[in-house]
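Note that this complex is displayed minus one protein chain, with the remaining chains in position.
The letters A and B name the chains in turn, as written, and every chain counts its residues from 1.
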Amino acid sequence: MMMSDSKKSVVFHLGFLALLLLLQFILPAYHHGNLARIMVLATYAMGYNILFGYTGLLSLGHAMFFAAGMYGMGLTMTHLGWTAGPGMLAGLLAGVLVSAGIGFLALRTSGVSFMIVTLMFAQAGFLTILYFGEWTRGDEGFVIRQADRVFAGIDLSHPTYRYLAALLLFGICLMLTIRLMQSRFGHVLIAIRENEERTQMLGYDVHFHKWMAVIASGTMAAVAGAAYALLFGYAGATFASVQYSIFPLLWVLLGGAGTALGPFIGTLFMFYLIDLSSSLTTAYMLIAGVALVLLTLFLPQGLVGEWRRKMMPWLT
Amino acid sequence: MELAPYLILGCIEGLVTAAVLALMAVGLSLVFGVMRVVNVAHGEFFMLGAVLAWFVADQLGGHPAIAFLAALIIAPLLVGTLAMLADMTILKRISYDPERTIVATIGLLYIIQQLTLMTYGSNARPVEPPFNQRIAIPWFEWTDGGLSLYWPWGLGTTSYKLAVIGFAIILLLGIWVLMTRTRIGLIMRATQLDRDVAQAYGINVDRVYAMVFGLGAGLAALAAVLIVPIQQAHYLMGHDPLLLSFIVVIIGGLGSLVGTVIAAVMIGLSDGLISVFFTPTLAKIIATLMVTFVLIFRPSGLMGSK
Partner (left out) sequence: MAQKDDAMADMTTPHITTKGLSRNFGGLIAVNAVDFEVPKGEIRAIIGPNGAGKSTFVGMLCGRIAPSSGEIMFAGQNITAMPAHRRIRQGMAYTFQITSIFARLTLKENVRLATSWRWNGDESAIEEATHAALEQVGLADRMHQIAGDLSYGHQRLLEIAMGISQHPELLILDEPTQGLADSEIASFVKLIRDLGGDMTILLIEHNMNVVMDTADKITVLNLGTELATGTPQDIRANKAVQTAYLGETHA
C-alpha cells in the first residue's frame, strides 16, 4: 500500500475506533462500563497531551479545565434548568474562557515557573469551588439526575448509549487531534517543543501558537469534564483537585507523550492497574507512585512511544 | 475589650507558623538553588518527620522531654538519609532533568504517602511536647495608679510555642553560618553558581547534590518534629505545608535564603492574623493567587535572582 504516512496513520486510528465500536457488543457489563469511563478520561488525557506531549509545556493544573467543563455543565443544568445539549455547550464555553484567560497569564512564565503557576491557579480554582459550596456542594458534589441525562431523546444513563456517546466523544477528539498534529499548526507546535528559539527565528509567532495550544488543550479537557458529568451523573470538587491534575500527566507519560493513542493506552493501563490493586489495599495510589518513578527512569517514551519508535514510525 | 492582646496572640501563633514554615521553605529553597530541581515530595519528607517522631516517642516512652529530644535527632537523620538514597538511585539516574525530576518526585510523593498510610494508618496521633507551661499574655491598662499590667482572661500561649520560635531562629542562624562561613557551605554555593566549573575544580557534584537533597529533607522533617506536639501526626499533613513552602520560596525569591525567611515570616504572620478574621478557605485563595501573580509579574520574587 503506497499510502502516505499521514493517510496510513488516519486509517490505523479509524481501525482502532472500529475495534472499540465492536467491543460495545462483545464486552461483559463490568468492563463495558469501565471502558466508557476510560474513554472519557482518555479524552481528558488527549487534551493534556496536546499541550504536554506535542507542544512540550508541562502544566500541573489541568484539573481546573476539566472542572470548568464539569461545573459549566453541572451548574447550568442543576441551577438554571438547562438540558444536556446546552449544558455541554456551557461546559465547552467555560473551557474556552478559562483556558484562554489562564493561558494568557500563565504563558508569561516558562519552565518551572509555568508548572508552579498552573498548579497554583488550579489550587485557587479548587478552593473557590469549596468556597462557593452553597452552589457547588464542595467536596460532596452533586448528582445530575438520571431523568435529565437525556440528549435528543436518548437516555444517556443507559449503558449502551453511554458507551456509544463516550466512543463518539473519544473518536471525534482522537481524529481532531490527528488532524491538528498533521496540519502545519501541529508541526509548528512540535517544532516549538523541539527548539523554541529556532522556531521563533524561522518566522513563527511562538507565543501565539502556545496560547492556541493551551486553549485547544484546555477546551478538550473541559469537554471531557462536561461529558463525564453528563454520562456518569456527578460533579464534585475532587475532580478539581491536584490529584486530577497529576492523573493526565501520569496517563500520558505511561501511554506515550506525543502519540495520539498514548493517552488512551495509558488511561486504560492505569485504570486496570488501580482497579486490581485497590482490591488488594486501600493505598492503591502507591502503585501510581511506583509507576511514575519506573516510567520516568526506564520508559521515558511510554508504551505507544516505544512501540512507535521500534515498529511504526509513521504513527501520529 | 482591647484588640491589641488578640493581635499579640495572632502574632505569636503566626510566628510559630512562620518558624516551622521558614525551616521547611529553606530546605526547599536549598534544593532548588543548588540542584535546580523542584522536589514535589518535600511535603512528604515533612510528614515523615512527624510520623517518625511519634514512632520514636511511642517506642521510647518515659519522660516526654527525653522522647522528644530523641525524636528531634533521629527523625531528621532518618528522613535525610532516605532522601539521599532517593537522590542517588533515582534523581541521579535521570540526570536531574527538570521535567523528569518533577515526575519522579510526584511518584515519590505517592510512594511515601501511601506506604505511611499502609503502616501508620489514617489516624492522627499526638506527640507530647517536652514541656508545656501555659503563659498568659499580659497587656496594659490605665488604672488609678497609672499604667499597669493585667492579664486578659483566656489569652495565653505556651512555653513550648515560644521555644519553637527561639529554636527555629537559632537553627536558621546556624544554616546561614553553614552556608556562608564553612567550607561545606562554600562548596554548595559554588556548585549552585556553576555546576560544571565546580566539577572542573574537583568538587564531587554528585555527592554535593545527595548531601543537599538530604539536608533539605532533613530540615523539613525537623520542622515537622517541632510542630507535631502542637498539631499531631497525620499521613496527609504534608499537602498544605508543601503548597505554603512553595509560596514562600517563590515570593522570597528562588535561591535566596534571606528572602525565604522574610517571606516565611510575612506569610506566617499574615496566616496567623488572617485566620483570626477570615475563613481559612478565603485566606488560602488569596495567598495562592498572590504567589501566582508574583511569579507572573515579578518572577525574581522579593530578593531572588533567577
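In this text, contacts are C-beta pairs under 8 Å (C-beta built on N, C-alpha and C of every residue); 3 or more make two chains touch, one makes a residue touch a chain.
Quantities reported herein were computed from a predicted structural model and do not represent experimental measurements.
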item	value
Partners of the unshown chain among those that are drawn	A
Among A:40, A:88, A:106 or A:191, the residue in touch with the chain that has been omitted	A:191
Touch criterion as defined above, residue of A:10, A:112 or A:206 at the omitted chain	A:206
Where the missing chain touches subunit A, by residue	184, 187-188, 191, 194-195, 197-206
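In this section, only the chains that are shown with their structure count from here on.
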item	value
Centroid spacing, where centroids are CA-atom means, of subunit A and subunit B in whole angstrom	35
Subunit B residues touching subunit A - in the complex, by the definition given at the top	38, 90, 93-94, 98-100, 102-104, 106-115, 117-118, 239, 243, 246-247, 250, 279, 281-282, 284-285, 288-289, 291-292, 295-297, 299
Subunit A residues touching subunit B - in the complex, by the definition given at the top	58, 60, 105-106, 108-109, 111-113, 115-117, 119-121, 123-124, 127-128, 130-131, 242, 246, 249, 253, 281-286, 288-297, 300
